[in-house]
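Here the complex is missing one protein chain, while the rest keep their positions.
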Amino acid sequence: MKRFSAFSLVRAALSGQSTWPRQWRSPEPKPSYDVVIVGGGGHGLATAFYLAERYGVRNVAVVEKGWIGGGNTGRNTTIIRSNYLFDESARLYDHALKLWEGLSNALNYNVMYSPRGVLMLAHNIHDVQSFKRHVHANRLNGIDNEWLSPQECKEYCPPLNVGGEMRYPILGAALQRRGGTARHDAVAWGYARAADARGVDIIENCEVTGIRRAASGHVEGIETTRGYIRANKVGVAAAGNTSVVMGMAGIRLPLESFPLQALVSEPVKPVFPCVVMSNTIHAYISQSDKGELVIGAGTDAYTSYSQRGALHIANHTLDAICELAPMFRRLRMLRNWGGVVDVTPDRSPIIAKTPVPGLYLNCGWGTGGFKATPGSGDVFAWTIARNEPHPINAPFTIERFREGVMIDEAAAAAVAH
Amino acid sequence: MNYRLASGGRMDRTRPLQFTFDGNRYTGFAGDTLASALIANGVHLVGRSFKYHRPRGFLSAGSDEPNALVGVGGIASRYTPNLCATQVELYDGLVAESQNRWPSLSFDVGRVNDVFARFLSAGFYYKTFMWPAAAWKSLYEPMIRKAAGLGKAPSAPDPDRYTQVYVHCDVLVVGAGPSGLAAALAAGRSGSKVILCDEQDQLGGTLLSESEAVIDGQAAAEWLARAIGDLSALPNVTLLPRTTAFGWYPHNFLGLCQRVKDHLGEVDSNAPRERMWQVRAREVVIATGAIERPLLFPDNDRPGIMMAEGARIYLNRYGAVAGTRAVVFTSCDSAYRAAIELKAAGVQVTTIADVRPSPKGPWIERARAAGIEVRGSTVVTGTTGHLRISHVDLVDEVSGKSETLPCDLLLMSGGFTPSVHLFSQSRGKLVYDEALKVYVPGQSVERERSVGACRGIFDLGAAIASGFSGGLDAVKASGGSPVEEATFVVLAESFGQNGVIGRPGKAAKYAGRAWVDFQNDVTTKDIELATREGFRSIEHVKRYTTTGMATDQGKTSNMNALGIVSQTLGVPVDKVGLTTFRPPYTPTTFGVFAGQSRGDLFDPVRKTSIHDWAEEQGAVFEDVSLWKRARYFPRRGEDMHAAVKRECAATRQSVGIFDATTLGKIEVVGKDAAEFMNRMYTNAWTKLEPGRLRYGVMLREDGFIMDDGVVGRMAADRFHVTTTTGGAARVLAQMEDYLQTEWSDLEVWLTSTTEQWAVIAVQGPNARKVLDPLVQDIDLSAAAMPHMSVREGHICGIPMRLFRVSFTGELGFEVNVPMGYGRAVWEAIHASGKAHDITPYGTETMHVLRAEKGYIIVGQETDGTVTPDDAGLSWAVGKAKKDFVGKRSLARPAMTSSDRKQMVGLLTVDPTVVLEEGAQVVADPQEPIPMTMIGHVTSSHWSATLGRSIALGLVRNGRARIGTRLTVPMPSGNVTVEVVRPVFYDPEGKRLDG
Partner (left out) sequence: MLLIKCPFCGPRPELEFSYGGEAHIARPQDPMSLDDEAWTEYLYIRSNPRGVHAERWRHINGCGRFFNARRNTISDEILETYMIGGSPAPVSEEKDRSPKGGAV
């Protein structure tokens, strides 16, 4: 791996940038690997990287049916935060956040992790109570999260409509200063390049068509559009397509895949300094380094793999954005796209061993997968390498649904009076 | 030099308009665009590129323009950045400015980036700015952000209004060029309901700039006028100019954005600024035309380098010439037409450099006859000129001979790319046409067909014919009766269909950067670097280099980028792949998506019939779901705490009155109503007698509390069910779900009656005395009407359902009267209560009073993870019942664990300390962070009645901890609390009887 630095960039410039090698190879699949990861998104690539980097498993392949980072990794609104209510989630996401903080240097790839602060707006008294509960729990868990008054919100994020005419006025917000954004594509590419440098084979345009098991039930390998690949351990990190892949091993899951939309505005000069989320009116907004306002919407009502969402969902998101920042009403939507998010009954992920020996599962991230990428990759790699969960992901089993041990962050914010 | 010809063009020369650009005053005409007016004034330098701040002029005359982005607006609230000058219609007093430059457009400090361009290659930022780690946030990122972005966001709220309409039609025709007009004529004459939309201010497309074609014996402009006249005369046809079909959504649902007002200037009027048409079309005819492709050669981005067709549009439609001395570089015949027409208009067109070895045909003959030199096998290898092109370098690829020619205008044409955006958005499959070097529509998914240039039919006659047939086909497919096929006699020289993508000729060997994506400053070198670094998928190339991601979304660049990747990797174009076409087709205003949903119209506001009374009394309201609820009724000088203290005391000591109308109400009726209730609620209902009330708990099927409420049995077959305010719709939906899909054998009808009943709670020891004089036909005595009973009768002559129920712990009644009588009855009760100093109270006092009694509020004590047992409601679960919704889930291992959080009371050891709701509870205050949290405070209040603070909380194994002490660690210090039973006031319930 040719090291990236200001120095190497200048040196390469002198030769017209012609000396850069491939960031990752494009190998033919080998007949056999110790571990095959299904899914070349952020989570799958991170898993491969940590397998090689931290857990000494280097004979690893990542198989991706399209191009790496082409699923939700390249389609999300890149929000990073860890101020979750429950201990289990807080530990998982804060593990990720700590890795984010050093990720550019760990990968030697600038993933542009930008701790710009994440404001979660409260619009009614119930929101205020719920977010304060988060603030208190986070404090005792050692996770930064603080309460801002409406005026403090305005100072932190001047475009916000505080005090103006609003159907649901801003009554305050929870702020996590370490939260922020990162450059989504760079995360996939950075993990790919670093994993590749450690011997991992990244195999694109390779779709899994079957999972082969021995008579004992143990995983033997996978059938792919590029041939059969033997592996004693298979880790599935296929996000929206998880049900399809796991179905090949006869496993039915508590998962449903929904469309989730996002959109960007035309690029404008810096105007929005942080990330603002409003769960109550369904709006998520930040400004990218390029100047585009990056805006997230809610999921569509029905399951779908179509990677597009409905116009009325975009309408509703933008009416919320225009309420929060009325001067953005004249800005224009540049691009609107959809992803497929897999959602569990408690909207928390599954990172676990499965009933099939040698088959491991990482799924169910719903709308929150990007922020967890490094942490998820690390604990999933641990789980695969040691055949037992890391303490952080131990609660995130499939069996919790049978036992009724839900980790339901969304229900914890439920509204009713 | 006068750049505006003495005659010609479609502008209204009798209406001159003044405007300014970067502070300079200019004059144009009505009918001009900002671009055509600037060109007519000899202004070419209009912008700076995104990254290198290269000077830029107009590339095209349409919505594909990547360079000429300007900020428009004289007042801050109407300032709009990033508008395409080619699409801005001129109005008197228009104020425009260039963007992304400092201090001025002609002298831009940012230009220094271009000098360092070799360090700023594609994706350079991924390779650096990593040391020291902290500098990314403090130094590098702010620097990058400042440099990025194009225009400035408006700084004041938009005063304009936006609207949305929904329409249905038989045939939607997108694009009103020759083929779209023909399609609309075909469908319109067939009697179909037709909508014809076009992004331009006038219908006609290429016919608006057609100079010599003859259609059915008429000049193109005359034929166009007649066609529009015919269409206007058809009542079944709606014509929508200035309307862009921006997005295709499933099931033939299209979004159209109509610009209603911008062209009138910054005026206040009742008209909306823009209108979104959401069209459900039975059939769609896509007639979106094609976009001319630039050619790739070194320094192909200087002002004065322009698409040949663009120059032709400025000439023919606006009577403006884009230069005085022109050279043409082309790979196809169409540029010859432009050259010939410009020459005829007096522009010195010296040379046509044609990349084809030996161009032949009528156009070439005509050019030569016009005195234009034509060179085959010739390519442009470079240009010079700082703020405008001054010279062009040509090389004959056969002889190797090079020559530099002076010029102030270089026209180029690499052929035409069909606008397949909408087709692709509809999920239709595109196929690569090797001859045309473009993608054209293949198999359809939705109900549409493409006609004319957008399917690669560039010949005018053929395009019109395909449009008409397409229109008829759409009529047939939509179930209409198509008229006869028509033939059109079109005299127009076909301009051929050659084209190139990627580098023309052997250009690869000429040094220098050729711009692929003009706005984002992506050059051939960037794309080559990306492929070298292993970015092979076209999506990766796009994302790594940002080609095609600018505001024009790659309209002029995508095919060339594909061509470069194909040439660099030696892979056929159709194997490289294609990036996804995403809505919107052109940037579309946020405001038009939001439509009327602003302020109070953002969400419906639900108000009770007593709301106005409360408002008149100065009540402070809170939002609870869609409802406005009175939170407290402050008297002069009172804050919330003072008001609540007074309201509580009045209710406990005499009588309070509370508007409970927002509670959800459902009438459950039918012979199986009791059985249905048994299945839906945890409680047993069979033995509840008519006239009695019971508190009911509803679970989700996963066993967690979903809702609660008091239920009255009005008759053997009739229940009056109440729900929480926010839960009404959810509860009814869950009931309907089970009733319709699981137990359709039950004879039960469900009716939402939330809006039918106004509910007035009268609570306090004097409640009976207040109501007695008003109620004619119900005996209110404790003996006749005990706690938890319901009677039907009249109050003030109004039919009433009277509940004897208490959410305060005091003697209480809830008066249900038809909604329309709510205020009258409220006022009557209020008047009757004067003698007892009846006091209206709000939700805040309601919270305190019920907390003193330990009554839960769903959503406050419960949060979607709480079982009935957790909440201390085991008594409400019918143990003997074989089944109810959620029962099986309660038997799961984790639901019966002794370690679950249970509701308890929490009393601070220091009675003056009021805990904060949401604060966490720990057993060991010495434990370092992360601490083991065993519970949290769900409700906390100052109880004036008790003279101390009280709190409810959920604590792990809490009931077993009663009598012990726990700690609530706060930033200001630890608070010690004692765990107690969650009833603080009148635990025996003696006060319920007054």
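In this document, chain identifiers A and B correspond to the written order of the chains, with residue numbering beginning at 1 in each.
Note that a contact is a pair of C-beta atoms (placed from the backbone, for glycine too) under 8 Å apart; a residue touches a chain by one contact, two chains touch by 3 or more.
Treat the numbers as computed from the prediction; the structure is a model and nothing was measured.
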From B:Arg111, B:Arg427 or B:Arg981, residue that would touch the chain that is not displayed: B:Arg427
Hidden partner chain, touching residue among B:Val109, B:Leu139 or B:Val445: B:Val445
Contacting the left-out chain in the complete assembly, out of A:Ala13, A:Ile79, A:Val236 or A:Leu253: A:Leu253
Full-complex contact with the absent chain, from B:Gly8, B:Gly42 or B:Pro250: B:Pro250
Residue touching the undisplayed chain, where the options are B:Ser402, B:Gln596, B:Thr686 or B:Gln740: B:Gln740
Sole contact to the chain not displayed, among A:Ser89, A:Ser243, A:Thr317 or A:Ser376: A:Ser243
Footprint left on chain A by the chain that the document does not show: 241, 243-244, 252-257, 301-306, 310-312, 342, 345, 401-403
Missing-partner contacts on chain B, residue numbers: 166, 249-253, 278, 280, 427, 445, 701-702, 733, 736-738, 740-742, 744, 882-883, 887-889, 891-893
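Methods note: only the chains that are shown with their structure count from here on.
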Separation of mean Cα positions, chain B and chain A [Å, integer]: 22
Residue ranges of chain B in contact with chain A within the complex: 50, 77-82, 118-119, 121, 124-131, 133, 136-137, 141, 144-146, 148-158, 160, 162, 164, 247, 249-250, 253, 255, 278, 427, 525, 529, 532-537, 539-540, 543-544, 546, 549, 551, 553, 580, 582-584, 587-591, 593-595, 597-603, 605, 622-625, 702-704, 707, 724-727, 730, 843, 857-860, 862-865, 889, 892-895, 916-920, 922, 929-931, 933, 936, 969, 971
Chain B partner contacts - residues on chain A that touch it in the complex: 4-6, 8-10, 13-14, 16-18, 20-26, 66-67, 70, 74, 87, 102, 104-105, 108-110, 112-115, 123-126, 129-137, 139-142, 164-168, 183, 185-186, 189-190, 204, 265-271, 281, 287, 289-291, 306, 308, 310-311, 314-323, 326-337, 345, 400, 402-406, 408, 410-417
